[in-house]
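Rest of the complex left out; these chains stay put.
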Amino acid sequence: MLFHVRMHVNLPHDLPASEAEAIIAKEKAYSQELQRIGKWRHIWRIAGEYANYSVFDVKDNAELHEVLSGLPLFKFMKIEVSPLLRHPSSIREDDS
Amino acid sequence: MLFHVRMHVNLPHDLPASEAEAIIAKEKAYSQELQRIGKWRHIWRIAGEYANYSVFDVKDNAELHEVLSGLPLFKFMKIEVSPLLRHPSSIREDDS
Amino acid sequence: MLFHVRMHVNLPHDLPASEAEAIIAKEKAYSQELQRIGKWRHIWRIAGEYANYSVFDVKDNAELHEVLSGLPLFKFMKIEVSPLLRHPSSIREDDS
Amino acid sequence: MLFHVRMHVNLPHDLPASEAEAIIAKEKAYSQELQRIGKWRHIWRIAGEYANYSVFDVKDNAELHEVLSGLPLFKFMKIEVSPLLRHPSSIREDDS
C-alpha cells in the first residue's frame, strides 16, 4: 500500500556539528536499507530546501508509522502523510 | 528533469454532466499519451480527494508548462509545482 | 485498517430544495449501509457545523477512496483524511 | 457528552532524555486510568506524527478542561477541541 510523504528537516542551529553529522549518516543508512527491501520506494530532493518527497510501500498504517517514527531525524522533521492509490489513468503497473 | 506536481480538480457544480464527462475522457487520453512517451512518469490518486500527485520528466521548465497548460482540465485545476533532483540517499537510478 | 476523516458539506445556495433533500436521503442510506457492514465505524456531528468526524475501517487506501468518492454528497464536500493506527497507550482492543 | 480532541506533542529538543521518559510514562498511566473509568473513550495514533485523535466522554466543559489540563504533557501540547453530538445517520448507540 502506497503513501506519499513530505519530510522537512529543521536542525536546531545550536546542535553540535559532530552530532548533526552522526545523525545524518545514520539517516542515510536507515533510508537505504528501507529502499533495498522495497518499503521506501522513491525519494527525491526538493530543489532549494532541506526536504524530500517520498513514496512508501508498506503493508498498513502501523508499519508506515513504525518506519517514519524510527527515522534518526524524526524529532527534527515536519512530516505530512497522504494515502495513495492507483490512479484510474495510470498505465504503470508498479504504481499501485 | 523531474518535477513534482499536485493537481486538484474543482469542477463547477453547474457544469453539464455531458460536458464534464467529455473533458474527463480527453484528460485521460492526454495523460496516457504523455505517460506512454515517458514525460508523465508517475500519477497517483490521493485517497478521498479529486486530486493527484504526479512526477513529470521533461527537458525544461518550458516543456513542463506546455504539458500542464495543455491539460483539458487545466482551467478547473489548482496546480502546485516543485522542482526535484536526485536525493543523495537514493539507490534507485531511475529516480533522477 | 483505520482512517480518520473530516467531512464538511457546502451545498450551493441555489441548489433546488427537492434536489438537496434527495441527495441527503441517499447520503443517509449510503452511510447506514456502510455502518452496518462495519466499514464506517464511527460518525459524529460537529456542533454548530454541517460537518462530521468519522472513522473508517477498510482493507486499504483504494477501498477508502472507493467508499468516499461514492458518497452522494462527495462533490459538495471538503474531505480531509488521516491514516490511524493503534495508540501505544490504548487499552481498547477494537480501536485498531 | 462527547468531545473530539487533537493533541500534538512538541518536546523541546534540549529536554534531557530521562526527563522526557519520565513525563511520557506518567502520561501513559494517566491516559490509561482515564480510559479505564470511561472518560477517555478513544485514542488513535496519527501515522507519521507525534500526535493523536481522541474522543472524550465527560459530564461537561469544566471536566473536559480538568482532564486535559492535567495531562503530564499538557505544556508541550497543541490541543484542538470540537464538541460532538450524535450524528443523525449514526446507527451506533454508544456514539452519543
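Letters A, B, C and D mark the chains in the order given here, with residues in each chain numbered from 1 onward.
Rule of thumb we're sticking to: a residue touches a chain if its C-beta (ideal position, glycine included) is under 8 Å from a C-beta of that chain, and two chains touch if they have at least 3 such contacts.
Only a predicted model underlies this, so the values are computations on that prediction, with no experimental measurement involved.
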Legend entry - Homo-oligomer size of the whole complex, from 4 visible chains: 10
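The criterion applied here is as follows: only the chains that are shown with their structure count from here on.
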Inset, instruction - Quick one: report the Å distance separating chain A from chain D, using the average Cα coordinate of each chain. - result: 27
Legend entry - Interchain centroid distance [CA atoms averaged], chain C/chain D, Å: 22
Inset, instruction - Name the residues of chain B that each touch 2 or more other chains. - result: 45, 47-48
Inset, instruction - Sort the chain contact graph into one of these: line, ring, star, complete or other. - result: other
Legend entry - Contact set on chain C toward chain B in their complex: 3, 5, 12, 15, 61-62, 64-65, 68-69, 75-76, 79-81
Inset, instruction - State the interface residues of chain C toward chain D in the complex, per the touch definition above. - result: 2, 4, 27-28, 31-32, 35-36, 42-48, 52-53, 55, 82-92, 95
Legend entry - Sites on chain A touched by chain C in the complex: 1-3, 60-62, 64-65, 81-86
